[in-house]
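Note that one protein chain of the assembly has been removed; the remaining protein chains are unaltered in position.
Take a look at chain A:
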Amino acid sequence: MQGEEVQRRLAALREQYAERIGNDLQTLMAQARELAARQRAVEPEALESLRHGLHRIAGSAGTFGYPALGQEAREMELWVQTVLETAVAPTSPMLTTLHDRLSGSYRLLENSATASVAEPQADYELVSGERAIRIAIMAEGDTHGLLQSLSGFGYDCRCLTEIEEWRSWRPDVVIIDTAHVEPAVWQASVAEVPSAMRVLLSDDGSFDARLQAVRAGAQGFFTHPLDVPALERRLRHLVSLPQQDPYRVLIVDDDVELAEHFRLTLKVAGIESRVIDQPSDVLRGLREFVPDLVLIDINMPGCSGTELARLIRFDDDWLRIPLIYLSAESDAERQAQALAQAGDDFLVKPISDVALTAAVTARAQRSRQLSQALARDGLTGLIKHPAIKELIEIEQSRTQRSGAEACVVMIDIDRFKSINDTYGHGTGDYVIRLLANLLRQRLRRVDHVGRYGGEEFVAVLPACSLDNACEAIERIRESFAQMECVAGKAVFHATFSAGVASTFDWADAGALLEAADRAMYEAKQSGRNRVCVARDTSV
């Protein structure tokens, strides 16, 4: 059959292409990382080479079945092009952002590659992202304890010695004991996987040692004796970083064309924004769009920017969001007066695209970190109860708008009280973290997992049918039941019960959660360690 022959040849090409582009992306990441770490200005030739590499991917990825990767590359290419055209030297944080986006693209490629290899017939929505986080350890002597502790948290850990292993296994994170491994040795190995994040261990906790670690591109630094829980927290933080959604900026400006220009400029940098030209629409915009930052034109008819800022601050929900004025006002005293009333900073118009992007990125990043710290549970790093409810509401309105099904899953660890009573609260916390890590690793990137309280978790699965949700949770249930929990010398197994409900069956967030909760209780009552579906009995 000619059609089959074509498909077979294209599939073979796609495989070759993925491998080549994987290497290309790694080279680009290494370039971006090197430029970001540099003390001196970045020459245009270096940026031109980055742009060319991105251009090739942008033009080819879609043809080989990676449209999202192509789109990402296109946006990054446009960003580099903007920087080249404005001839403003890119700052280190800007290049780091580029590196992180490249690293995100690499994961995109890797996820689609593993998805197609693992289960060609299956719904790709379910298999993508389903792979334990890989951690390579480089240390001398007894690493058994560290390996075992981290494996206990659900990570796939190995000590790698041969260069070949680095290439084939491709760890996500590398932990290097710099006290015992020569720099030349670990640097050569790590160079094989530039996408991997680095955590350095050292005997020396001085400022100089930390600075050196920063310069070696480390994202984490710990001293001996090693605090394993702290290391695990850092790993959790590192591996959840690439899952970030784009920053969101609400632009309030009555000059629609200028606002649109800002929107496009930010879009090139991967920042999503929404434009509001009527000040009276701002509260609705905040509720619907939930931005990380608001840009407000200070001179608008009907309502000034400072009045609008004060009005926004009436609401406790928006206290944490930076409000930045856009203004032609360069008089420092009048700026100070405006800031005294409300608002956090001034950007003076006209502003270059690069300056706008840099200012917005830095503030949005800070705002996001703050919100996440507030909205996340300290023990598991998962989203807290109120935030997850907000996410369910967002998914429900998406279903109403676009007809896409989403599912909510309520999960509760079985006989948790007895685990606490038998092994102590420390072990109880460990089991909670174990399940939190498993959920994070096994669900897709677009999914959200929250800790609902005590030993209860909620997962929100956008664009997912009821059957697929059940299948995914069922697989996680099986894995969890098989995991060995270690408490001192005792080894035991924990299980969970889960209830799944769909946005197709319940139109209200509260009712949806209650339905998932009822299904979860049904699972408990029918013997625990199982997944039950909430059926809408009223229809």
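In this text, a contact is a pair of C-beta atoms (placed from the backbone, for glycine too) under 8 Å apart; a residue touches a chain by one contact, two chains touch by 3 or more; residues count from 1.
In the analysis below, contacts and distances are computed from a predicted model.
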item	value
Hidden chain of the complex, named as in its UniProt record, picked from "Ubiquinol-cytochrome c reductase iron-sulfur subunit", "Response regulator", "ABC transporter permease" or "(2Fe-2S) ferredoxin"	"Response regulator"
Omitted-chain contact residue, chosen from A:H55, A:H180 or A:H261	A:H55
Where the unshown chain meets chain A, residue by residue	2, 5-6, 9-10, 13, 16-17, 20, 52, 55-56, 58-64, 67, 70, 74
